[in-house]
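Report on one structure; see the data block that follows.
One protein chain omitted, others in place.
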Amino acid sequence: MPSLYEFANPVRFERWARPAIPWLVGATTLLLVAGLYYALFNSPADYQQGDSVRIMYVHVPAAWMALFCYSLIAVSSAVGFIWKHPLADVAAKETAPIGAAFTFLALFTGSIWGKPMWGAWWAWDARLTSVLILFFLYLGYMAIWRTFEDKTRAARLAAILAMVGFVNIPIIKFSVDWWNSLHQPASVFRAGGPTIHSSMLPPLFLMAGAYMTFFAAALLQSMRNELMARRLARIDSGEKKTAASLVES
Amino acid sequence: MRAVQAIIARDLRLAFRAGGGAPQAVAFFAVIGVLFALAVGPDLSLISKIAAPVIWTGALLATQISLDQIYRADREDGSLDVIIATSDELMVTAAAKAVAHWLSTGLPLIIATPVLAILLNLDRDAYVPLLLSLLIGTPGLSLIGSFAAALAVALPRASLLISIIVSPLYIPILIFGAGAAAAGAAGDPQYGANLSLLGAATLFAAAFAPIASAAALRSNQD
Partner (left out) sequence: MERADSDTAARRWSARFCARGVGVSRGGVRIVNDISLDLDPGDVVILTGPNGSGKTTLLRALAGLLRPDEGAISVNGAENGLKSVIYCGPQNAAKTALTVDENLRFWAALYGAPGGRVAEARAAFNLDPYADRFAGALSTGLFRRLGLSRLIIAQKPVWLVDEPTASLDAASSALFLSHVAAHRRQGGATIIATHDALDIASARRLRLSEEAAA
């Protein structure tokens, strides 16, 4: 009975997700305050880049989150596709806009960081270009969810696309690196970013932690919203139509 | 096997008959080239420099514009039901549809390429690398594109959605394809490596796109 399965799990989800959200929000605030303090005041300026290196603390964790979120979408999609777990589909769907926002943040801050380095807002740096393509992958994935009204079908198709996209990420990444090495000299980000001094690590990890807890809180809240909206839709459609069955005539 | 041949033969017949999409894709391809030239201005050396990338981009866009028809017409007139119901292996059928699409779109584009190349003043040394890269790369475009078409088969106007889905997936083929064309023309030693990577990308698409297409078609039936 798929319907029982569908009801039981979201109920249990609601029971632990709701109290978890305030804790996650609190953790995000603490980590963010600490991270920003270290990033802005308590870490050295780069000897070449000066204070603009501090953009890294916002940029690099955002790029990490961009990839992490897409991976999570792919894994949730596989779980939803293979085991038909309804929560997995919802998790994949609701991760996408948050992941896309992190991706956008990475692109935006990367561009700001690039301006003093390259003298241009965009210099077709290999890493940034890969992140841009990842952003397009997010757009395609979200477009599927937006265009199909039938949520079960949308879930299946979006899952297929997410898995195909995930398999292609290494290939795309490789092709962009290849393209960049043919056309461009090495740039700021290429050699693993500017050499990381150990004093740069605490703010980096604090910020990454803040992003992570923020992501978890945002994901749980959007999943709750989505589950609630679906329950309403189900009640609504149940009132409109009763299924037909056969009678002799 | 007979069914696979019949599907390919039928799709080709439909593509080249009145109302079929094959001539339009070629015309669109030519138009892109001309528009580029007009936008750049009559600077022959600049035009000949961008000729190969423009032709590669044009081939990619002309392919993209024709993807929508791969499955949608069959779905609208009910023949997709017949094709799915009679398929022993849906992925074989999906591969056949992609092959038919390449024969009716990719191949005509390659045949039209030399004419467009003349218009764009392509260097004489660049013809063979460009045509070879298109020959290896465009089947990959058809394969990946047919997957996107299968995803969007249930939507009435899906061209835009298909383009959004397919563009990031096309990037490796574009990079290796245009890269091979450029390296070949310049006598760059990277030519061979680019061609091999391009071939690998197409083979990868050949291995996975039919499976994904079949899954998408099945999901769109329900």
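In order of appearance the chains are A and B, and numbering begins at 1 in each one.
Just so we're on the same page, a residue touches a chain if its C-beta (ideal position, glycine included) is under 8 Å from a C-beta of that chain, and two chains touch if they have at least 3 such contacts.
Because the structure is predicted, anything quoted here is derived from the model rather than measured.
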Report task. Quickly run down the residues of chain B that touch the omitted chain. Result -> 2-3, 5-7, 10, 13-14, 17-20, 76-79, 81-86, 221-222
Query raised in the report: Mind pulling the chain A residues that touch the left-out chain?
Result: 1-2, 149-153, 233-234, 237, 240-249
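Heads up, the rule we're going with is that only the chains that are shown with their structure count from here on.
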Report summary line: Rounded to the nearest Å, the gap separating the Cα centres of chain A and chain B is 31
Report task. Please name which positions on chain A make contact with chain B in the complex. Result -> 133-134, 136-137, 139-140, 143-144, 147-148, 152-153, 156-157, 160-161, 163-165, 167-168, 171-172, 174-176, 178-179, 182
Query - Touching residues (chain side chain B, partner chain A) in the complex - result: 147, 151-152, 154-155, 161, 164-165, 167-169, 171-172, 175-176, 179, 183, 190, 197, 201, 204, 208, 212, 215-216, 219-220, 222
